[in-house]
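Every protein chain of the complex appears in place save one, which is left out.
And then subunit A:
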């Protein structure tokens, strides 16, 4: 008899986890995005007004990237080492912002060309073990693994002392 896990691997569900989201716009100026049990209301893709308070699409996106990377450290299954402190900083560069606000003469597509994430963490490991621990954790961030193939996404690790 073949091993059980070989038969399991033939199953779609064992290889792919599908998720569906629905978005609506009742007022035709903002959108409501439904998650599994919740919803979020988004008014703008991005705001250039430093006093604008609601969360924009771009902020949700950046927050997703950063939270996914940090949580990859905290949720790591079968981890032998314990993260005692962690903090991250994300910097991103949006190219062609003037296309986004409709400035005549700028036609290029706005896009995020570069993101840098710096993770500061305290974990009781020496240098080589620390690096292995970090790269192992990062490998479990699906958002990182997706984006690293499509853009310049650098993740730096700094050991808190």
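Just so it is clear, contacts are C-beta pairs under 8 Å (C-beta built on N, C-alpha and C of every residue); 3 or more make two chains touch, one makes a residue touch a chain; residues count from 1.
As a working rule, contacts and distances are computed from a predicted model.
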| item | value |
| --- | --- |
| Chain not present in the shown complex, as UniProt names it (candidates "LuxR family two component transcriptional regulator", "S-(Hydroxymethyl)glutathione dehydrogenase/alcohol dehydrogenase", "cytochrome-c oxidase" or "PhnD/SsuA/transferrin family substrate-binding protein") | "PhnD/SsuA/transferrin family substrate-binding protein" |
| Options A:40, A:74, A:89 or A:103, residue touching the unrepresented chain | A:103 |
| Touch list for subunit A against the chain that is not drawn | 48-51, 97-98, 100-106 |
